[in-house]
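As you look at this complex, bear in mind that one protein chain is not there, while each of the others sits in place.
And then chain A:
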Amino acid sequence: MVSSISLSIDSDLDKVSLLARAVRALCEDLLSPEDQDAVELSLVEAINNVIKHGYHGERGKDVQVAVGLQADQVVIEIIDHAPPMPAQVLDNVPEDTFAFDETDLADIPEGGMGLALIRMNMDEVEYHSSESENRLRMVKRIGAPS
């Protein structure tokens, strides 16, 4: 069975949790609670990035989310019309974001963790920009060992 749904919000950080809760509910029957956590966190991080970095916090812009529920995977696409993220950013997410020295306060990160978290929580992550839109595609496989 394949079904899909599109949801959208205004580029307002206050509205991200609504979308997150809706998508989580959609995945409830397909994914374990841990995988629902992974999808919810990745979705929130991705949308926060669009609003904060893509739209620079400006409200009234659109953020669309397409959710595809398939037999073996959940596909989440985040579509925006902001200036695109530079192509190499996603490929160059540092592997050592969380390899900080916990005994050195200054070394503990306060930001820049979003993309690393998405990479760790999803099975596939791809980013495409065209003339008309940017599309971040994230896949969570059903029943895949994490």
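Note that a residue touches a chain if its C-beta (ideal position, glycine included) is under 8 Å from a C-beta of that chain, and two chains touch if they have at least 3 such contacts; residues count from 1.
Keep this in mind: contacts and distances are computed from a predicted model.
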As a check of understanding, state which of "Aspartyl/glutamyl-tRNA(Asn/Gln) amidotransferase subunit C", "Glycine cleavage system H protein", "ABC transporter permease subunit" or "Anti-sigma factor antagonist" is the UniProt name of the chain not shown. "Anti-sigma factor antagonist"
Looking at the whole complex, which of A:V16, A:L30, A:M122 or A:L136 touches the chain that is not displayed? A:V16
Of the residues listed, A:V63, A:I76 or A:L117, which one is in contact with the missing chain? A:L117
For chain A, residues touching the missing partner are 13-14, 16-17, 20, 33-34, 37, 40-41, 44-45, 48, 51-52, 98-100, 102, 105-106, 108-111, 113-114, 117, 120-121
